[in-house]
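Structure first, commentary second.
Complex shown without one protein chain; remaining protein chains in place.
Coming up: subunit A.
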Amino acid sequence: MTSASAAAQPPDDDLELLLPFYAAGKLSPQEARRIEARLAGDAEFRRRLDLIEEERGQTVLLNDSIAPPSSATRERLFAMIDADIAATPAGRAAYQGNHDSVAAGGQEGLRGGLRAWLVGLAAAITPRAMGYAVAGLAALAVVQAGLLAHLASGRNRPDVYVTASAPVEPGGVHVLARFAPGVTMTAVAAWLRDNGMRIVDGPKPGDLWRLRIAADAAGKEAAMRKLQASPGVFATVLPE
């Protein structure tokens, strides 16, 4: 398959069509192995994966830029549900039963509610966020320094780390980055510290992390060169 032959029509080669799903981590292990075998010996195929990663990163940013709906949306929904319950004897009975059981549950019910709320809130942030948030909260509880959470789930995911309590900083130059497979906590933390950078958000879909790399545009180019010159730490770096 050459790049020219892919121009007009979808390629006959199924691997080409599956490559975006590979990037999203949504292939079976067998399909992923086929892709990886092709990637190992085909530089053009690897370049196309890079293009897909670029598209994916910007799609994530575009969607993440959409602010959450107003609280009025939820209020409207539950007003409609209350009306539904009131209009339906069966619904009224069912709701009353659950209401009673929650009340009888007392503190346990409250704990369960809080847990559900926390889980729900975390999941609402971004796709896959619940798993990451749970890992982040666990790390926060264990590590009083509270800055690094070890996340090890997912296909081909490297051991990556995040500053769990990093504040969102206004201004500055940011990029999206994916850490290199196998990079260690020590290496990431040391590299970022030595180069005056920090994680400000993540992980986002695609195991991407938002890094603040410079205080202003003047420092952007030098920072990008440092990132790109460190393939042992960063597998992918996408400008924002």
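Just a few scattered comments:
Assume a residue touches a chain if its C-beta (ideal position, glycine included) is under 8 Å from a C-beta of that chain, and two chains touch if they have at least 3 such contacts; residues count from 1.
Assume contacts and distances are computed from a predicted model.
From the set "Sodium:proton antiporter", "5-methyltetrahydrofolate--homocysteine methyltransferase", "ABC transporter permease" or "RNA polymerase sigma-70 factor (ECF subfamily)", the protein name that UniProt assigns to the chain left out of the figure is "RNA polymerase sigma-70 factor (ECF subfamily)". The omitted chain makes contact with just one of the residues A:R48, A:R178, A:R198 or A:K226: A:R48. Interface residues of subunit A with the unshown chain, by the touch rule above, are 3, 6-8, 10-11, 14, 16-18, 20-21, 24-27, 47-48, 51-52, 54-56, 58-63, 66-70, 72-74, 76-78, 80-81, 84-85, 90-91, 93-95, 97-99, 102, 113, 116-117, 119-121, 123-128, 130-131, 205-206, 238-240.
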